[in-house]
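All protein chains but one are shown in place.
And then chain A:
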Amino acid sequence: MPTPSQPGSGATGDIPDDAGAPDAPVTGAATGTSSSTTDGATATAPKTASSTAQAAADAAPARTPAEQTSAERSGAGTAVGKGASALRRRPWIAALFLLPALVVLGALVVYPIAFSVFRSFMNADGSSFVGLDNFTELFTDDSTLIAFRNNLVWVIVAPAVCTALGLIFAVLTEKVRWGTAFKLLVFMPMAISMLASGIIFRLVYEQDPDRGVANAMWTTVHDTFAETSPWPDARPRTDAPLTISKGAYTTKDTVDAGSPAHLPLVGIPPKEAGDAAVAKKPAKAEGGQITGAVWLDFVKGGRSEHGVIDQQEKALAGIKVEAVKDGRKVAEATTGEDGTFTLPAAADGAKLRLPASNFAAPYNGIDWLGPTLVTPAIIGSYVWMWAGFAMVLIAAGLAGVPRELLEQARVDGCNEWKVFRKVTVPLLAPVLGVVTVTLMINVLKIFDLVYVIAPGATQREANVLALQLYLKSFGGSPDQGAGSAIAVVLLLLVVPVMILNIRRLRRESRR
């Protein structure tokens, strides 16, 4: 069979011992799977065969004796038609060039793979064989199961979001003159370490809305749409005519149109009420309406009478007052700047209630790094780092999309959204695939971000396989058997991509 590997085995006699050894497994593999051997061998054949015959003929007269002998010895220029000129068949020199790479790769990559597989069948300290116990433990151990679940979320969500954002950014920047500046900005986080990103996002996700920008923005949005409680700390005095239940304050007695209701509250630091208007005594009601006032029944120096508006006491504006009859709300009003309110006649004979929403603690934002949101939050930081990667690759793909196709679609009456969906995206499908797969492999091994961002309290909820492997193998009470089992699982998960890469390479080189 005229493959390059065949004459090679004939030349092994010339190879020094150290290079002879690596040859053995390859020829073994070659004879084992003969059909695929041809594939692999022809991979380089067209490249050399096309011009080598010619080149060899031209170069032949000028060849030095040394080269000639080496060429003949290695079998070049035989029926195979392999040119001696470009690819020189001097395996011992090749061996010298390859030796450092083979030694390092062999000792630190290939051997460890084999050792990890072996180690995954041994117990914690490696003293005895335990079969598949480490693997069954993986699927029963709670914290490892959480890691599995989180890894699944990571692998599905993170690459999808990065690719989608990358696609959007690539398309949007295409026709903008300063698109490159934008791309540079979004791509930049890829250059920095996951540790630095981790620290950056610990600051972003700081719980206190006064310090963490995520919660600062979120609470601003939230407070724009949701009602905020005007006086979070206000409460009635124990001797006030109000009862407390579930955060709401209700009058002990019913009100009637004749006498204005006085609803005194305390508990607000004078500093906070400093800007409030001075409370006004509620006016006598007209036409059966109910009037009243809510005010801060306290002044500094404390010489005020309880339950009476005096001494320049401050009004509590913006408090909602509900009139309740038999547990049913019949009317409601809100106190004005001067603390007074007026209820319609329907409220006559009802009890007044100040609902809890008046006094709820201020909204404190989202607990980003709490147990439920810690994984999505960390995925957010990953997207910040890697969306630029997707964008750059997709933009390169986009540059290769033929303009005429897009123009044609537009002339045919497609709007931009349709062009994007029916022409651009299908044409970009291969690029999108490569980007997604690359990101999936990357995400599978995610470690630094989780280790750095997740606070100790929620590290367990944020756990991923790579982190679990590290904790098991090198943490407290190390179990390197279980750690190796996780390593083997990680390796198995990338095997499909490994095969994909190899097949792609062979397909490309056959062209």
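Observations
Rule of thumb we're sticking to: contacts are C-beta pairs under 8 Å (C-beta built on N, C-alpha and C of every residue); 3 or more make two chains touch, one makes a residue touch a chain; residues count from 1.
One rule holds for everything that comes next: contacts and distances are computed from a predicted model.
Not shown: a single chain whose UniProt protein name, out of "Sigma factor-like helix-turn-helix DNA-binding protein", "Carbohydrate ABC transporter permease", "NADH-quinone oxidoreductase subunit F" or "Acyl-CoA dehydrogenase", is "Carbohydrate ABC transporter permease". Among A:130, A:146, A:164 or A:200, the one in contact with the hidden chain is A:200. Within the whole complex, the absent chain has one touching residue among A:93, A:283 or A:429, and that is A:93.
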